[in-house]
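Left out: one protein chain. Kept in place: all the others.
For clarity, chains are labelled A, B, C and D in written order, and residue numbers in each chain start from 1.
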Amino acid sequence: QEDVTITVWSIDGANQVGPSDTFSAEFNEMDNGINVEYRILQFDEIVNETLRAYATGNAPDIVSLDNPDFALFSSRGAFLDITEMAENSDVINTEAYFDGPLNSVMWDGKLYGVPKYTDTIGVFYNKDAFAEAGIENPPQTWAEFEEYARMLAEANEGMYGATISARGNEEGTFQFLPVIQMSGGGYENVNTEGAREWLSMVKGMIDDGVMSQDVLSLGQWDSTGTFNSGNAAMAISGPWEIDRMVEDAEFDWGVTLLPVFGEGDERSSALGGFNLGILSTTEHPEEAFEVLEYFVSQDDRLFPEFGYLPTRGDVELPPSGIAEKDAALEVFQEQLQYAQPRGPHPEWQKISKAIYDAEQAALTGQMTPEEALSQAQATIDTIIN
Amino acid sequence: MGRIVSSITDGKGFDLLLVGLTMVFLLALAGVPLVYNVVMSFQQVDMFNLSTFSRPFAGFSNYVEVVSQPEFWLIIRNTAIFVFGSIGGQFVFGFALALFFMLKFPFASTIRGLFLVSWVMPGLVVGALWGWILAGDFGVLNAILKGIGLIDNTMFWKSDPSLAIWAVTIANIWLGLAFNMMLLSVGLAGISQDLYEAAELDGANGFQRFSTITLPMMRSTIGAVLALGLIYTLQQFDLFPAITEGGPANSSNVAQYWAWQWSFQLFDFAKGATVSVMMLVFVLFASLVYVWSTRHEVRG
Amino acid sequence: MTAQIELQNVDKHYGTFHALKNIDLAIDKGSFVALVGPSGCGKSTLLRSIAGLESISSGTLKIAGETMNGVPPRKRDVAMVFQSYALYPHMTVERNLSYSLRLKGMSRADAKKKAEEVAKTTGLSELLHRFPRQLSGGQRQRVAMGRAIIRNPKAFLFDEPLSNLDASLRVQMRKEIRSLHDRLGATSVYVTHDQIEAMTMADYVVVMRNGVIEQRGRPLELYDFPANKFVAGFIGSPAMNFIASSIDASGTRLIFDEYSGESIALEQRLEPNRKVIAGIRPEFLRVASEAEANFHIEVGTVESTGSATYISSQDQMVTVVQSERTELKPNDRVGLKVDSARIHLFDAKTEARIVTDAG
Amino acid sequence: MTAQIELQNVDKHYGTFHALKNIDLAIDKGSFVALVGPSGCGKSTLLRSIAGLESISSGTLKIAGETMNGVPPRKRDVAMVFQSYALYPHMTVERNLSYSLRLKGMSRADAKKKAEEVAKTTGLSELLHRFPRQLSGGQRQRVAMGRAIIRNPKAFLFDEPLSNLDASLRVQMRKEIRSLHDRLGATSVYVTHDQIEAMTMADYVVVMRNGVIEQRGRPLELYDFPANKFVAGFIGSPAMNFIASSIDASGTRLIFDEYSGESIALEQRLEPNRKVIAGIRPEFLRVASEAEANFHIEVGTVESTGSATYISSQDQMVTVVQSERTELKPNDRVGLKVDSARIHLFDAKTEARIVTDAG
Partner (left out) sequence: MNRLPAPKLFLVLALGLAALYLFPLYWMYVTSLKGSSEIFANPPTFWPNDPDPSIYPETWARRTMATFLWNSLVIATGVTSLTVLLGTGCAYVLARYRSVWIDIGLFAILMLQVLPASVMITPLYVGFNQLGLLDYPRTAVILAAAGKAIPFYIVLVRATFMSVPRELEEAALVDGNSRWGAFFFIVLPLARNGILVLAILTFMQAFGEYIYSKSIITTQSLQPASVGLSGFLGPNSTDWNGIMAYAAIYVTPIVLVFVILQRRIVAGLTSGALK
């Protein structure tokens, strides 16, 4: 009997080894009658490549998508409904997953995939700089965040008070949406007072040179790079930075939860991470599911080997022995509890564009926060209804 | 049969064969997709009917929606800045360099060859490089400008809405300069030396020789370079994702990037097609300019 | 008179090719100089050097007393008709003609009027709106010509300006050029292969060979007293007949060695037994009766242009021109008479003219 | 003899310009035809039509009996020398010469040998390895010439092939072309502006004007019996003198109206009082004593080429050629004698020759 070939598309493995490429290769080695063919795609491309391939009947069997993109496919039945298969599976246990990640693979009460890994954002801060400025604790509220940033900024030494990513793409939404959410809004309802306040605050910081204007164009990775090289005292970013920071940063650093508006207010944070799904066009659903099960069975290796946070509560994270890293991990695990998903909505991308466009319009001063957010709201309303 | 063969070896058949083959190829590989896009701009498209031609008809609704986007006019303006700024810069600097390298001095052609580097570099690399060079805080352009005292404050090339489109334009000028220079050089070399000699004896100084001999004799080359420059600039895509992603707040977004965003970020293929069809107007204009320029060209 | 164009020890090399060799030439203001010489002898090169289109390798070039080495062409204020025409292909005839005027800032209307005038003298009136590619060869040449004569420069340089024109047009243009030259008091250098042009238009003729000036003089001077065999052969058409000869033992008779030793009395006594070349112009040979004949030839070809008849010997060495038609046929044997005063003598070795008192 | 090239009612339009008008011409196999006419009359166009480079607008063109309309140039097997040379700039002289042979499949070595031979006859031996851009104008023309004569085609078409050569080279090339023509038994059409070339080389001369053939005949026929004033004026250099005249009341005397009514007896009786134009060739006018003179002129210019002296009247209407030099000076009044048998008469209106019995 001929081997069955299962194709897997993901963005893992481009720069360093990632879970999907590693597990695919391992599965392939096993010689169990199923071959896995793995293809790396770029982050920006994976959705439209999959769409096109799906439309022309060349789709892969398994694809790994960023969680807000997942609904685009599941809502149209492009992913295989695996609710039953999962129920019968020994490996996959839907109850074990965190709510946020699990929500993103559900549509209409059915399960269309499994969360692969997750992440979220918090505030990194330069402990040395804090000490020098005489600040003892990391900021807890946005007001403190601004106050400290202004204290820490040293324009002529090339040191900014803080850095974020307000880039005009999903990354912008990723960092801005939590602010909306913690001020009582959501993606359906973006024009909150807190969001307006926050935008004015950040705009003020940019205008005063406390934050670089380049936050408008820097991605999270590059933005945090300026933190690592000592050019910003605080950075909003996520756990994927930890390893690089351990290696590069020549100062003491720590992580704290994303600030809130008032003490005791509702917390929120972004929910990042990828999901895995089987496309409904697959000719070998069983074998594909087998592959999926194998991937899930390796979840305990996600953090130690790849630095990704697992999406399940039932996976132990052994300490790495690096104090800063372990401390950071703890913060991020706590933060994860407040993380809220983006969407799910089949037209998430348009909603997201409305959100980051509003953020950019406000921060560049093209519109007041009020105008920007109400315009976004109008756009979102037409999409949702 | 014999007549066909002899027409192909000696007559019009030869011309028709040469043009025909190429035209068929082009129609298949460029004409059909063009039509596909035009059709798509009048339809409702989603992932399921991407590969068929029969889709629900949408009339002009795609156009209406595209035009009513708040960023629409901003993008038109940016596209115009980008296109005309790029062509202008590339052409002027390219022509100046081409003329300069027509002078006889040692290693002229070798050094000219070096300028082609920008053509050699893949768009992705150029985009990334300029992304670095134009960065606000750690960008080398700012460091240099500060170093020689041209500016005091950091210029946020990529993030300042009033600079961003120019930043991309600068990078694009750099990218297209070599193309312009090389083609204009070839054109210049085709002008017979006799004419310059005659003009010089007629009392024309350098500038007059340029304006009365070089320019008119180069008319078809210039027409080609400008028309193609316009089309090329309209297709220039790599720089945008690498430098500004159309941001901040669409202040450097242009039609071609917008079309891409519609199709591949928002997955609204019909709108993407709609924007690209609107770009036809620009190209129509370029094509007319070009065909006009060939009207008076001079055969050697 | 002052020299308007002056070349001193001018040399020009094309790579290893030595195109002009130590040229010394002074051309007076207002004079008309014809430059003749075989194809490839350096005539165009000399003109181009004067115009400044070729840089000379060494020597000095002066125009109107000013040293011109290194001065760009447009500052030399000379007009030139190119052998290759060099018409501006993108301009109509009218604009070709008026180009230099417009450059000098003449108004469009004036330039146009001037162009129309020149077009009239060159017979181009009908063609003012054509482009060069729509013209015949001769029409193009006339445009090239017109482009030069429309100006009023320090010097005119003409490089075979009439070679593609028919006889009557040529006669007319010849007159036109010369009268223009006189009217403007211009200085002209005129390259031509046409003997009549050179002889009738020029004040002076300069004969070149292989990059060297062989002789310079008034037209008839060259015709009557060529400095050497080359010039003698070059000036005059059909060319002078050369017959290898020697002086007899007494020094008073010339023996035509190639014609069975027939001989003729010399006007003057010369060194006995000297080997010489006798040069006799075809127009000074006459078919003569047996009694008168100085020597004999077998007829090779007989050609007539109507006004002139050429009788050539079978060995192609001797040609006779006469204005009457003839009944002679190939292979006829015919006696020729020559006036001994009309014989030019050249040294058999150096080919230089042997100067006799008679001249 | 059969016609090798035959044109029947050939017309050619360039857009609205009618360049060839109803041309009928048959050229016999083996004959050498000279095509002459003023600049722009359509000579090059006619050659190009024969070669197949221009498609004719109407009419029939046959070569060797076959209709050639629409047949591509290469199948016509003609060789052509272009007025503008059209040398291949990327090939050396040798390869320019041997190109057509190589196309016919001749081996490289043979073609090279052939090229060397041709180079010898055209005086290009030294230049075989130069590129066209490194040649002088005359040298280029010789390459163009050589490229044609290296072949053995059905017909040779020459478009002013010698216009840039000096006199002696031209004489030599003339002989070369004609002897080549005879050797190959070829058919040649030869465009030229040089009277001597046309008269001495050609078996037949065709005179064109404005796209129309004015006359066709043996050279001396044209000279002696020009069909009309145009041909009379075109053939012969310097051109025939034309004097507006009339026949007296008795029909026996010709009155030179423009010369204060001086007159001369006619050989034959003509229609009385008819207005005519008298044509007298310059070579048949003679400066004469008061007693002999038929009419008088004021001398305008006196020019001498050495062998010939041109005396023109002040009004430029009359020119006299004589072989002796003269002492005459401008403004002298001089009497001229003409042999009345040498006078051509043309109708003042139609300009056609008036045929008298005397011819």
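Heads up, the rule we're going with is that a contact is a pair of C-beta atoms (placed from the backbone, for glycine too) under 8 Å apart; a residue touches a chain by one contact, two chains touch by 3 or more.
On a predicted model such as this, the values are computed, not experimentally measured, just so you know.
**Student:** Using the touch definition up top, pick the residue from A:Q42, A:N88 or A:N385 that touches the left-out chain.
**Tutor:** Final answer for the missing-chain contact: A:Q42.
**Student:** Considering the entire assembly, which residues of chain D contact the chain that has been omitted?
**Tutor:** On the side of chain D, residues 48, 51-53, 72-74, 77-80, 82, 84-90, 99-100, 103-104, 132-133, 137, 140, 147, 151 touch the unshown chain.
**Student:** To test your reading of the contact rule: which positions on chain B touch the chain that is missing from view?
**Tutor:** Its contact residues with the unshown chain are 9-11, 14-15, 17-19, 21-23, 25-34, 36-37, 50-51, 97, 100-101, 103-126, 128-130, 132-133, 137-140, 143, 146, 174, 177, 179, 182-183, 185-187, 189-193, 196, 220-221, 224, 227-228, 231-232, 234-235, 237-238, 256, 259-260, 263-264, 269, 272-273, 276, 279-280, 283-284, 286-288, 290-291, 294-295, 297-300.
**Student:** Tell me where the left-out chain touches chain A, residue by residue.
**Tutor:** Per the touch rule, chain A residues meeting the hidden chain are 11, 14-16, 39-40, 42-43, 45, 49, 52, 55-58, 158, 171, 219-222, 225-226, 228-229, 231, 240, 244, 248.
Everything below uses one rule, namely that only the chains that are shown with their structure count from here on.
**Student:** Need the CA-centroid distance for the pair chain A / chain D, whole Å please.
**Tutor:** Result: the chain centres lie 93 Å from each other.
**Student:** Residue numbers in chain C touching 2 or more other chains?
**Tutor:** Residues 84.
**Student:** Going through chain B residue by residue, note those that touch at least 2 other chains and give them in order.
**Tutor:** If we look for residues of chain B contacting two or more partner chains, we find none.
**Student:** Can you list every touching chain pair?
**Tutor:** Every touching chain pair, ordered by label, is A-B, B-C, B-D, C-D.
**Student:** Along chain B, where are the residues that touch chain C in the complex?
**Tutor:** Touching chain C: residues 192, 194-195, 197-205, 208, 212-213, 216-217, 219, 296, 298-300 of chain B.
**Student:** Spell out the residues on chain D that touch chain C in their complex, using ranges where they run on.
**Tutor:** Result: residues 14, 36-40, 43-44, 83-84, 134-139, 141-142, 159-160, 163-171, 193-196, 199-200, 219-220, 223-224, 233-239, 281, 283, 303-307, 310, 316, 321, 323, 325 of chain D touch chain C.
**Student:** Considering only the defined contacts, which chain D positions touch chain B in the complex?
**Tutor:** So the residues of chain D touching chain B come out as 70, 72, 74-75.
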